[in-house]
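Removed from the display is one protein chain of the complex; every other protein chain stays in position.
Coming up: chain A.
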Amino acid sequence: MSYELILVRYGELTLKGRNRKKFEDLMFLKLKQALRSFEAIGYEKNFGRVYVQLNGESYDEVAAKLREIFGLHSFSPVLRATHDLEDIRAKALQLMRAERPVPRTFKVTVKRAWKEYPHDSQEMNHLVGAHVLRNSPELKVDVRQPDVELKVDIQPQGVFLYSTMIPGAGGFPLGMNGKAMLMLSGGIDSPVAGWMAMRKGLEIEAVHFHSYPFTSEQATEKVITLTQKLAHYGGKIKLHLVPFTDLQTRMAQSGHDHLIITFMRRTMLRIAEKLAERSGALAIVTGDSLGQVASQTLSSMNVIGRTISIPLLRPLVMMDKQDIIRYAEKIGTYETSILPFEDCCTLFVPKSPATNPNLRIVEKAEAEWGEELERMIDEAVQGTETIVMTPNGRLVRKKEAEAAADRWF
């Protein structure tokens, strides 16, 4: 069936006033960006809804894109008929027959926006409904809880018919709620946390810690691939690759074996906070899920989280692993996440990491390192390599040194 239009509905209808306007403007921009590659497409704005005119572009391809746009409530493929009753009836039947799963009950709702149309809404309900019933013996009318509601919108320029309502990703258009840094380890959880943050309108920059030569190049490549997959939803995502070898080897020699992970996590957050400051991000997103591993006990979260002052967002904190995996599969990161390359958190892991670290001991040990720790953190930030990933691959590989060269140009 060839649809002419797609009716797009925005989400978060509770927004009011200026926020609403900002939402709609950004939403429209994101919609256009997402459909940029379809050159023939046109747009028609109408009270918080948008009609996408396909002008010959493939409905299926456009629909696949629409499903991924954050902030979209739902959309419907629309058939267009002339004002001729027979044409309207034929298109109505066509729509009903294309419904999957095959519905058992339906109802027709007619909106007559063009008041000069000869039949009123009630008459039209019957005229269209009866035609569908006559030609589909298995269908019944149910006005209260129909499987399908067939909508007929009569406008001066033609008649629009639609029935299916395909849910969108919901949330907010990307960037509406500012920017956050995503701690991206390479595991299953953090890409899902990133996707969830993006769905809620947060632009993200990913931060990854590597301990080359202790971790392999492939571990880094894996994270690059994950970022690329996330960029599928965000268009373009920066990935900061932080050299962590020196800090990690230093902590491994701290004499507090069971606290190594606690030290590492705290240090990572501090580095991420510094990068956040540089990037203008106001939060750090992690894939922590309560109780999952030693560093994600409530007690660990308490000791680790205290090291920074910007908000720490944990979208997965109350989710079960199975649900997280389901999301990972849905957003296409699962296959990459389970590749067997070690990230730096699995290195030098003690036999029994602390599940109940003592904040006082941790802070005391860090205070003993004092300036050395500060210096090493600064060095790690200095040595951070930033690459930009797009859905199609790497955009720029920019070293800190190169960014420093900006002042010469």
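The definition used in the following text is that a residue touches a chain if its C-beta (ideal position, glycine included) is under 8 Å from a C-beta of that chain, and two chains touch if they have at least 3 such contacts; residues count from 1.
One rule holds in what follows: contacts and distances are computed from a predicted model.
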Per UniProt, what's the omitted chain called: "Acyl carrier protein", "Cysteine desulfurase", "3-isopropylmalate dehydratase large subunit" or "SigE family RNA polymerase sigma factor"? "Cysteine desulfurase"
Residues on chain A that touch the omitted chain in the whole complex? 401-402, 405, 407-409
